[in-house]
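Excluded from the complex is one protein chain; the other protein chains are retained at their positions.
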Amino acid sequence: GPSAADSQPVRLAYLQNDLHHLALWIALDKGFFSEEGLPVEVAGIFRSGPELMTAFGAGELDAAYVGQAPATIAAVRGTARIKVLAQANTEGSALVGSKALAEGKVPRPTLAIPGHGGVQELLLQKALPTLGLSADGVELVVVSPPEMLPALQSGQIDGFIAWEPYPARAVLQAIGTTIANSTAIWAGHPCCVLAAADDLIDKRPAVARSLIRAHGKATRYIADHPEEALAVAVKYTGMDEDVARRAMAHVTYVETPSLVGEEEYVRFLITRGVIKVEDAAAFTRSFIDLPTREAAAR
Amino acid sequence: MMLSPLVSALAVAGVWQAVCQTGLVPPALLASPAAVGLALVDLCRTGMPPGRTLPMHAWMSLTRVLVGTGLAVVLGAPVGLALGASPRLRGGFMPLVDFIRPIPPLAWVPLAILWLGLGLASAAALIFLGAFFPVVLATCSGVRAVDRSYVEAVRILGGGRLAVWRKVLLPGCLPAALTGVRVGLGIGWMTLVAAEFAGVRGGYGLGYMILSARDLQRIDMVMAGMVAIGLVGLAMELGLKRLSAHLVRWQ
Amino acid sequence: MMLSPLVSALAVAGVWQAVCQTGLVPPALLASPAAVGLALVDLCRTGMPPGRTLPMHAWMSLTRVLVGTGLAVVLGAPVGLALGASPRLRGGFMPLVDFIRPIPPLAWVPLAILWLGLGLASAAALIFLGAFFPVVLATCSGVRAVDRSYVEAVRILGGGRLAVWRKVLLPGCLPAALTGVRVGLGIGWMTLVAAEFAGVRGGYGLGYMILSARDLQRIDMVMAGMVAIGLVGLAMELGLKRLSAHLVRWQ
Amino acid sequence: MASALSIRGLQKTYPAVGGKPPVTVLGGVDLDVPPGAIVSLVGLNGSGKTTLLRLVAGLETPTGGTVRIDGREPVAGAAGGIGLVSQDLALLPWRTVRANIALGLELQGLSRARREVVAREYEAAFGLSACAERYPKELSGGMRQKAAIARTLAAGPGVVLMDEPFSALDCQTRNRMQAFLLDIWTRRRDTIMFVTHHIEEAAFLSDRIVVLTPRPSTVAAVLDVNLPRPRTRIDPGLTALRAKTLAILNRLSRQEH
Partner (left out) sequence: MASALSIRGLQKTYPAVGGKPPVTVLGGVDLDVPPGAIVSLVGLNGSGKTTLLRLVAGLETPTGGTVRIDGREPVAGAAGGIGLVSQDLALLPWRTVRANIALGLELQGLSRARREVVAREYEAAFGLSACAERYPKELSGGMRQKAAIARTLAAGPGVVLMDEPFSALDCQTRNRMQAFLLDIWTRRRDTIMFVTHHIEEAAFLSDRIVVLTPRPSTVAAVLDVNLPRPRTRIDPGLTALRAKTLAILNRLSRQEH
């Protein structure tokens, strides 16, 4: 039965307007946490992963939906003692560019990324050769995703790589064309995860298992009820329905984490000099909490 | 002929609407006053994100700003007074003040979360950081500008340190300190978006609302949020001016 | 016994280092002074992101802050003077000023990018917005506080409007205006992260550096960036104080 | 080409503020200063002398009645028109003594060199040469007063208004300043209105003494000083005039208390 500690609400957080976190909103909206007997509390809505990680480190959060990138970096650097309980989604980013870029007519394009060390930077690195470009042949600028659209429209950048819904919106508004969906660049690449504090996993393992199960239900719900899921996305973000629909079509909602994907990303971070990890494979196996997942599955 | 604030407000709105109607600027990037008006209505009814309406956003932000700026005044004024009155303290601590005050509030976000957690304390602390230094500097200059002869008059009449403070330095620096509070309050509001970066509990706040709308390219709502901040800030400023006129009526 | 700034700086660093050494705070969340020192060295050698070193970041930010704050002073001082001297203008435009000034710089980001692009102009404009209003308010109060009898003396001696400005109002409000410039410069630096948040061309800037370090959870580099901003801000402030002491040596 | 000053039914009321009643200072003052004359204005404290000078200088607007200088209303800012040594001196604190003295000339557009010459002349005449480079707050009370007088006279106004200009001077300096003023006046024939509580001084300097009643003030008496110039201080005519003026003031003072 649930212990006294388990009746404490789980402090959850997510990033506002990130469609990748849809499963959380579904679970909240459809009562999947309650079904698991899990009291939850949205303890914070964040603007970006790094702040969310700080909140983890400060002991303010028990679990959160967040990008795999900030979660990995924080775990390695010790900002937050967390593990991945489940995948929230894979894929769901895209490289969008001006017509000229799509036609390969820009000799030295200016391309925007959302930040350094993110999955999108790795995706872009992978995509460049297919565009006939080298890392030295492009000008990289960091632009916050909402500003990528006006920047592209006003010709200050030639293209950008970002998570949905920014690519979808750019296409719908005819600001840019999709040059490559991330599925094409790196099929099944990791993106966002459900992460939990080590503290929670160690001291309240039942809660961790319940989280995984509720998340699993929510993820299956998205697959089974796409229209209802869309309605929840619109409800939680206020996004236009057609934008959300198009965006969600490019996001793959799966709950099983990919060890291979994470390991590759870790290696990328190591080569970029962002983190120092002796054994990427070992780190990945410890970072993704397979034992709890197995326990939850039983 | 008196220039009423209404006239100047209408003039600004008129130019703004005209710019929008030339069609030179895409409406997706600059909302017209009319569109912003509609967005305001929408924000009160539907909210952004849906269900989170403007009055609640405003209320939460107001709380954060009032707590942050209030603290800034309560702590900043004494610090400014002390620095203004003592060249020794000034020599020792003014460089520290001058070192800390240019540091952007956004850079403090991680430390604020670390020390104060998520919620009011953290947000108020960042607003505090914005408002604190203008209050300190203004109060400090204010004290230094008080005519020495008034201090001497009170000393000679038997007043000690405390009396010099109560009878001369405090009333004497009041006009300058009030200007500092006005600047501080403005900066407090200006710091709001940064403050709501620290993660908002419950998902309310004008800064949070603006950034949410920005994520969705709802420029009309972004601008409606700016207008809302402007109006709340203006209302507080007018209240402050009233108070100030009452306090320094001898001028 | 004089409290030297060095003593107070060492005291602060000592407390900070002690807090870090208690082990109560994880070093990943609060870097020690020693770690920040190392990070500074690292930032100068390797850079963040790698290849982009601190001096270049500082140089680019300095340019943005100087242009933004410079404009704020050049435009804000005349506006403050005009508002201070004319109750009519004050009545008409002060509410507008009070309306616009609390709006957070981050909220202006979309409009700044729209109008000014991703480069210097955009960043400088946001810094300008931060620094402008403190300068306006301080200058305005300064003008209003100038003793009327000085104005009368110049009028009586045959001075016209221009002469009243040049011989009385300008020198008379100088101390207050200089305080405004000091506050404005501080706020200008404070606005830096917001200004560089939207994206900077060339990938340089202390705010940009701090955000990059934040993305990579390098709290030591975030804090090193804060220290760098503090030091550059302090250096500018000291220069300003020198200038100010020279300009108002009659005090 | 000296100016004539004519004041008719002049009234001044300070409006009510913060629950305190309005104050009527001038209750209808009629007064004439012939071109090139020195008229002294005497009266008890608070009788409105300063207010009257400020109205003549165009620094306040009358509530009623008129002030005319050569038939025109006074305007502050008419270069070389009116000079005022105000009771609070109003030396610009950010200017040295020399720069203060040169202010009027500067406003008249004189060259730097020319200003320097005139300023030095006045510094010397007022015994301020040693502190010409000092700021006003470094001066003694009397020295500050001398600097303010020098500033006004150096500008060479046609109408000179002086509000207790010698009140902080020692006797010797006061006498010297009186002589200096008369000396300048003899050369320039400025029209001078002079406020003083020093009745002997009023009599010694003036062509006419005007006595104001207490607030709301009107003209209590006009005494013409028909004594030849240059005068001596021990002139019995002066003594008689002084006694007469004091008697009027004494009466006014007794009425007030």
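Should a chain be cited, it is by its letter among A, B, C and D, assigned in written order, with residues numbered from 1 in that chain.
The rule is simple: a residue touches a chain if its C-beta (ideal position, glycine included) is under 8 Å from a C-beta of that chain, and two chains touch if they have at least 3 such contacts.
Model, not experiment: these values are computed from the prediction.
In terms of the touch definition stated at the top, the absent chain reaches B, D within the entire complex. For the options D:Ala113, D:Cys171 or D:Ile234, the residue in contact with the chain missing from this view is D:Cys171. Of the options D:Gly142, D:Gly156 or D:Pro216, the residue whose C-beta touches the omitted chain is D:Gly142. Contact residues of chain B toward the unshown chain are 147, 149-150, 152-161, 163, 167-168, 171-172, 174, 248, 250-251. On the side of chain D, touch with the chain left out of the figure occurs at residues 14, 20, 23, 42-47, 50, 87-88, 127, 133-134, 138-143, 146, 163-164, 167-174, 197, 199, 246, 249-250, 253, 256-257.
Everything that follows uses one rule, which is that only the chains that are shown with their structure count from here on.
Rounded to a whole number, the gap between the C-alpha centres of chain C and chain D is 49 angstrom.
Here the spacing of chain A and chain B, counted between their Cα centres, is 35 Å. Of all residues in chain A, those touching 2 or more other chains are 50, 54, 57-58, 146, 150, listed in ascending order. Each of residues 29, 109-110, 114, 197, 214, 219 in chain C touches at least two other chains.
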